[in-house]
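We show some of the complex, not the whole, and keep each chain where it was.
Think of it as A, B and C in the order they're written, each chain with its own count starting at 1.
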Amino acid sequence: MSIDECLVPKEDRKWLQLAEGIDIQVLFSSNETGRWTVLIRGQKGASFARHKHYGAGEYYVVKGRMDYRMGSAVEGTYGYEPLGVVHEETTFTEYTELYFSNFGPVLFLDDDDNVISILDNYLLESLQNPEVPRG
Amino acid sequence: MSIDECLVPKEDRKWLQLAEGIDIQVLFSSNETGRWTVLIRGQKGASFARHKHYGAGEYYVVKGRMDYRMGSAVEGTYGYEPLGVVHEETTFTEYTELYFSNFGPVLFLDDDDNVISILDNYLLESLQNPEVPRG
Amino acid sequence: MSIDECLVPKEDRKWLQLAEGIDIQVLFSSNETGRWTVLIRGQKGASFARHKHYGAGEYYVVKGRMDYRMGSAVEGTYGYEPLGVVHEETTFTEYTELYFSNFGPVLFLDDDDNVISILDNYLLESLQNPEVPRG
């Protein structure tokens, strides 16, 4: 993904499925730093499994409602998730749109802390370019 | 400003005047990296003067419309502003709310490229704590 | 670890054992970004196991010689290791001192890519403060 100056209207972006009931638009992804920014769309009732932030993240709720360890984040809420936090589960209790930027990988974990999957800039790239094999 | 985990509803944040017709809410500001994130509220017709990004920035338009070198950014638009770009002028042609994160200082310049003022994490801190002298 | 201005002579730093034949001095470690800087001392014949860089790294060889995928790095050599590279093995073929900074975690992997251990800012902190339980 280029890091050239850009202005990207929402109608020029496409939704990619990340998980059941959860789609994303990739807004930024850097192979140099591993930072990535996405718009997340969660259907009512969809949720992210237990995960650990290997890199701080921050979000802004554009619309809807998301419940997690810190409480309920509704429209207009800002949140900061420091390096190293573990979130047991994050559930969209209404249809939600969330602007989210993360400074590294997010690791999804099972109950014994085994790594199930990794959400990082390489995954985002492979979602955008399904024909390119992952490095 | 702490970098602890946080969830900040909009009613818990206060607006601080940055310029004529332009207010901000400080969402994040790091003294380690100089990165800062704000919500900007621009009244119709307000504008930012000529400035240079010493640090890349990115934004998401929550509502309204902002006109600048790259075109018109309306609700839902994402934009990336690389390190080193100069923007002649940025005008809010409607009442606008803009989520914005920048990875370093923004320098406001006159027509001869002299530095008039600097928007950085130190300025944001002094706006939040007016009694503390700037370092 | 503080991020205050500092000047740390070598006699004020202590060596901590990281692995058989490999010691480190922790020079910098950030809980905000996960970036860390160390001086590594490798005895002749010591080696790092297979690992993946989840965060770019860079090094400068102060003395000695280190052999890895890219060749032999001798005194005065600079190297850059981008986000995502995997190094099969890195061996110190002489007594070596290496200045190294990494922008995130390094994951040590077995031959099936299972994560064996993680070298990150949290590990460095626990090495410096053995009495503090890891977060």
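To be clear about the criterion, a residue touches a chain if its C-beta (ideal position, glycine included) is under 8 Å from a C-beta of that chain, and two chains touch if they have at least 3 such contacts.
This is a predicted model, so every value here is computed, not measured.
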Counting all identical protein chains, and not just the 3 shown, how many does the complete complex contain? 4
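Quick note on the criterion: only the chains that are shown with their structure count from here on.
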Using the mean of all protein Cα atoms as the middle point, what chain has its own Cα mean nearest that point? A
Distance between the CA centroids of subunit A and subunit B (whole Å) is 23
Go ahead and note the Å separation of the Cα centroids belonging to subunit B and subunit C. 37
Residue numbers in subunit C touching 2 or more other chains? 32-33
Inside the complex, what are the residues of subunit B that reach subunit C? 3, 30-33
Taking the touch rule as given, give the residues of subunit B at its contact with subunit A in the complex, in rising order. 3-10, 13, 27-28, 37, 39, 56, 58, 60, 62, 70-71, 73-82, 85, 99, 101
Taking the touch rule as given, give the residues of subunit A at its contact with subunit C in the complex, in rising order. 31-34, 54-56, 82-84, 103-105, 115, 120-122, 135
